[in-house]
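Take a look at this one; I'll ask things after.
Heads up, one of the protein chains got dropped from this complex, but the rest are sitting where they should.
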Amino acid sequence: PAVQAQGLTEAQYQRLKSEVKKELAEEGGTDLKVKWKGAPELSSSDGKFKFKVRGRLNVDYNGIDQDEAITGDPDVSAVELRRARIGVEGVVFSDVGYKFEIDFAGDGASVKDAYIEYSGLPFDITVGNFKPYNSLEEMMSANYLTFMERAAFIEAFGLDRLIGAGLSYDQNKHWTLSAGVFATTPESDQVTFYEDGTTFSSRLTVAPINEERRVVHLGASVRQRDAAGEPRDGVTENLFRYRARGADLHLADRFIETPYIGESDTFWGLEGAVVWGSFSIQGEYSQNKVDVASSIANVSPTYDGWYIDASYFLTGETRPYKDGVFGRVKVNNPVFDGGGWGAWQIAGRYDVLDLSDQAAAIAAGGVVSCAACGEQKTWLVGVNWYLNDYTRLMLNVNQSEIAGGINDGAEVTGVGMRAQIDW
Amino acid sequence: PAVQAQGLTEAQYQRLKSEVKKELAEEGGTDLKVKWKGAPELSSSDGKFKFKVRGRLNVDYNGIDQDEAITGDPDVSAVELRRARIGVEGVVFSDVGYKFEIDFAGDGASVKDAYIEYSGLPFDITVGNFKPYNSLEEMMSANYLTFMERAAFIEAFGLDRLIGAGLSYDQNKHWTLSAGVFATTPESDQVTFYEDGTTFSSRLTVAPINEERRVVHLGASVRQRDAAGEPRDGVTENLFRYRARGADLHLADRFIETPYIGESDTFWGLEGAVVWGSFSIQGEYSQNKVDVASSIANVSPTYDGWYIDASYFLTGETRPYKDGVFGRVKVNNPVFDGGGWGAWQIAGRYDVLDLSDQAAAIAAGGVVSCAACGEQKTWLVGVNWYLNDYTRLMLNVNQSEIAGGINDGAEVTGVGMRAQIDW
Partner (left out) sequence: PAVQAQGLTEAQYQRLKSEVKKELAEEGGTDLKVKWKGAPELSSSDGKFKFKVRGRLNVDYNGIDQDEAITGDPDVSAVELRRARIGVEGVVFSDVGYKFEIDFAGDGASVKDAYIEYSGLPFDITVGNFKPYNSLEEMMSANYLTFMERAAFIEAFGLDRLIGAGLSYDQNKHWTLSAGVFATTPESDQVTFYEDGTTFSSRLTVAPINEERRVVHLGASVRQRDAAGEPRDGVTENLFRYRARGADLHLADRFIETPYIGESDTFWGLEGAVVWGSFSIQGEYSQNKVDVASSIANVSPTYDGWYIDASYFLTGETRPYKDGVFGRVKVNNPVFDGGGWGAWQIAGRYDVLDLSDQAAAIAAGGVVSCAACGEQKTWLVGVNWYLNDYTRLMLNVNQSEIAGGINDGAEVTGVGMRAQIDW
């Protein structure tokens, strides 16, 4: 600046400016930095403290033809808040952080991520309620999924948050490794069982190519879990069951499902994904080998599930990749008065879940029926309209075919629509 | 400023100031504006992002003589948290906003407003859980009601939040128009029914006079709704019932009520209000014509409800009016150590609800009794003490007379007290 030419030297100017700034910071007490990530992330000037409120809303409509002639279940035409969450995340001193989020959908209260994390070592230590390390789609936030619901094997094989402790390494651009031990009982049953059972989980991901708009992702994960022990109430079932909803839609009924049979099970899964500019292919294959309780039958069926999907942004965006998962899409031309048309993405998926293995042998024990232990094959096509980085509308048109079991031959066809926002 | 008289030119001064500001903003990272509305509303400098935490507490006492000799119900002397809410609202990019609030009263979790709103057009588009467009008192926030509870017809005719989509125009000072379509099933029953039913709703308001301290408000609204279809559990009732609490108090029992009878119904209501300085009169009249399920009786009773109230601020305040509803009272002299006496308001209301139409014909079907299908007339007087814009104490003294039905002749008299805060 040429201030000094007009009666104030450059040194005077700099001195004045720095003193004004310092006093403003001190007197104002505004020890604060702000980054807008939907809601503001507040942090102290030295970065030792951080705080952000989180949340999301999913407003859904499902219209489903449930093939009543075969399944006996009427058609569905219904709305719901699929997710309605509020939460917080922050850092309370340098390397100690937390995240805590609750879902109030259906006028309930369901604790989602609720953990403490220490990040002062090369690997992170996490303690609390969080997702065991299995499956690409499961590890991804539902905010960023390509379709409205995850692939059928994820619910079927019981991939969901548990209370436990884990280590995860994600400081290399090209690979991540995570492992943890968890109680098998979910938070909602936290005081139900004398023994909560044990779940071991581990996941490795490799990204030989990890560039902007060019990603090759490979992954593998395993999980071994034992069911919880005796319930305090003498009533709650402690064995595992396996099931999925028709047409990959949340308000559909379930047309393939096993009874409560599993005493322990072993899951393994493989993941692959390629991003090539606006185009992306993604797939997973998984098996879950179940040790049926000996009081039911001496068999160990193996269930499997897999999907493959492809998606394309008509408007040029790409799927961002980091730490072994895909994240928030950056919209090139957000929608607003005077703005652009947002991002448009089209996508298709084929999703298979097979729960039919050894159905006859399970039923032969005479303790349970395995009448719905069948297979479901689902086609999905979808269109996603991202208004901005935090808002999107989704349309899915899906059809499941059921093979085997009491619903054999049923065709379940549905449409799902969602308005989604997060902050 | 007269800075230049002291050795620094005006140009120097402006340059210095703008550089200090720029550097402060860059270094500090404080892309932030703040408005205090109870809690702080944070926004980015360009206004494209906003965020505010919301909430409220209502701490109530009810003491009620329930005329046990006639009604069989003992007197009430009880406290409750009538409302205990936390929520958030914000804008995630320019024209896309959201609001989400949950009520935890009674150790439950009840989703209140939970919607996404697009405001980049002349009219707003709203999707999610919010209030259909009916009735002045229903559309107003409970924070600003003159009495502790809304008029009896509002609960009786089922005016409450539903999941749906709506359009609303409120950019003209003198009128608003809104219309929406909703599922009939509330959020708490979101997965209960195969078919959620349909509700149409629309409201028009006109304010020929809309000045500070001078308002004439006229309004009309209609609603047509069909009950939900078959419940998934085979148990939950899907027909409508109509009922109200004694003495317009929340902890009173209900002395007039119909059984579950309505398959569909049509509501219409008229509104009027005048503000003349600190004085205000307000009233509404409504009818709800019910199509009773043919399995019960082939009748279509018409129920009606209305109220008229008057209120006056002893301390000079007025009722602010905007967008077809009344809002937050600005207190002239808030209460604090060294401050004023707050705002004092006195009010009276007469509130009538008549559910007696065709009671005999309904019961004659032999399927249900209509034993409590009567009429309730309630007198209320109230005093409100506003400590500041966000805090008030309320006292209501109410008396209902019941006519018709099994509680015919009962006089239910009660006192309600509330401490209210919101942020």
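Order of writing sets the chain letters: A and B. Residues in each chain are counted from 1.
The rule is short, and it goes like this: a contact is a pair of C-beta atoms (placed from the backbone, for glycine too) under 8 Å apart; a residue touches a chain by one contact, two chains touch by 3 or more.
Values in this document were obtained by computation on a predicted structure and should not be read as measured data.
For the chain left out of this panel, the touching residue among A:164, A:305, A:374 or A:414 is A:164. For the chain left out of this panel, the touching residue among B:145, B:167, B:191 or B:335 is B:335. Per the touch definition above, the residue from A:58, A:71 or A:185 contacting the chain not shown is A:185.
When the whole complex is considered, the residue among A:19, A:211, A:237 or A:337 that touches the unshown chain is A:19. Although one chain is hidden here, its contacts on chain A can still be listed: residues 7-9, 11-12, 15-16, 19-20, 23-24, 27-32, 42, 44, 49, 51, 53, 86-88, 90, 92-96, 98, 100, 102, 108-111, 114-116, 118, 120-121, 127-129, 163-164, 183, 185, 187-188, 190-191, 193-196, 229-230, 232.
Contact between chain B and the absent chain runs through residues 1, 3, 6-8, 13, 16-17, 20-21, 24, 30, 32-36, 38-40, 53, 55, 57, 59, 73-81, 84, 86, 104-109, 251, 253, 334-337, 339, 387-391, 419, 421-423.
Keep in mind that, in the parts below, only the chains that are shown with their structure count from here on.
Averaged Cα coordinates give chain A a centre that lies 36 Å from the centre of chain B.
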